[in-house]
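Report on one structure; see the data block that follows.
Only a single protein chain was left out; the remaining protein chains are all shown in position.
Labels for the chains are A, B and C, by order of writing; each one numbers its residues from 1.
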Amino acid sequence: MKRVAIQSGDFDMAAELAALESLGGGGVASFTGVVRGESGLIALELEHYPAMTAPQVDRIVDEALARWPLLGVSVIHRFGRLEPGARIVFVGTASRHRAAALASCAFLIDWLKSHAPFWKKEHFADGATAWVAAQAEDEAKAQGWNA
Amino acid sequence: MKRVAIQSGDFDMAAELAALESLGGGGVASFTGVVRGESGLIALELEHYPAMTAPQVDRIVDEALARWPLLGVSVIHRFGRLEPGARIVFVGTASRHRAAALASCAFLIDWLKSHAPFWKKEHFADGATAWVAAQAEDEAKAQGWNA
Amino acid sequence: MLTLVYFAWVRESIGRDEERIERPAPGTTVAGLIATLAAREGGYAEALGDPTKLRAAIDQHFVPLDTVIGEAREVALFPPVTGG
Partner (left out) sequence: MLTLVYFAWVRESIGRDEERIERPAPGTTVAGLIATLAAREGGYAEALGDPTKLRAAIDQHFVPLDTVIGEAREVALFPPVTGG
């Protein structure tokens, strides 16, 4: 099972996880990223490169499927204006082997952080805005998977 | 937030994850173990040591909270007779740092596999039963966290 | 008195999940207790005859089999655990 969705709307966590659990693999790992509501942030605006995002995510999901013995992978990434507490991204993996499920989940979220063509703009209560800078740490983590 | 439950009944994945997402940490990792339905298995019977299980799980959750910067940890482990597809165990962690959420989730499930006082008896369609043997691999994984 | 609790196939072979026995002599280890019990009639030999297949807890804490029982109230004997 392979599911890649780039969408503005929210998603149903229970349904996403149930789909992975139903594959009979024994173990399902997931990571969900949520908008933090700190420092007066009132919204996070996610812009992306539509022609590039889904094909790129699809490609990295294929790489995860080749690298680990997985029965299923789901990646959902939202775009648009998201308020604190809203889900941004979901990665779910199913495998007979818990280590494979957990490692591939970590691999995919590291890759999304450093390579998925998204950009985040913070909107603050006082009207200020700021584009989120990429973190060198994220790039290093994703590179680590190539070692 | 710390939640430890040792129970026979199922649990609501969406509610468990929503509780972790609401902590404002930015990242929630989870692992869910499900009964595999292979080789004619019709049920898995989980026995545990009630006086020991919850205190031991509570202790290891405290260790995870001390080792990683976590905002919340939930561990739910079921006992009793579970059919293929049923959830056995849930580990969920919330953190500002996705690496902390993912690593602590892996640590907790490795520990549960090798140290939680549970025993599994397989029931097959032909009436045969078999106690599941512990895997040396699980013990090695849990030991790895002490290095 | 000392409470003994059994789990999984240890419990099934012995045919009970709990019993109370006279407190063993001072200095007795879990392994010594196991050897004494394994000499009993019934399913004890089958359950406890091979200590390498057994694990133990004293008062709800895992211990190596060479641990002295001392003032413990409860000793649990069982196969290696298979949680998660």
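Just so it is clear, a residue touches a chain if its C-beta (ideal position, glycine included) is under 8 Å from a C-beta of that chain, and two chains touch if they have at least 3 such contacts.
Computed from a predicted model, the values in this text were never measured in an experiment.
Q: Shown chains touched by the missing chain?
A: So, taking every chain into account, the missing one touches A.
Q: If the hidden chain were put back, which residues of chain A would touch it?
A: Residues of chain A in contact with the hidden chain: 33, 47-49, 51-52, 55-56, 77, 88-89, 109, 112-121, 131-135, 138-139.
The rule is short, and it goes like this: only the chains that are shown with their structure count from here on.
Q: What chain lies closest to the overall centre, CA atoms only?
A: B
Q: Counting only Cα atoms for the centres, state how far chain A is from chain C in Å.
A: 49
Q: Distance between chain B and chain C based on Cα centroids, please, to the nearest Å.
A: Taking the mean C-alpha position of each chain, the two centres sit 26 Å apart.
Q: Using mean C-alpha positions as chain centres, tell me how far chain A is from chain B in Å, no decimals.
A: So the centroids are 23 Å from each other.
Q: Please list all residues of chain B that touch 2 or more other chains.
A: In chain B, 33, 109, 113 touch at least two other chains.
Q: Please output the residue numbers of chain C that touch at least 2 other chains, ranges allowed.
A: Counting only residues that touch two or more other chains, chain C contributes 84.
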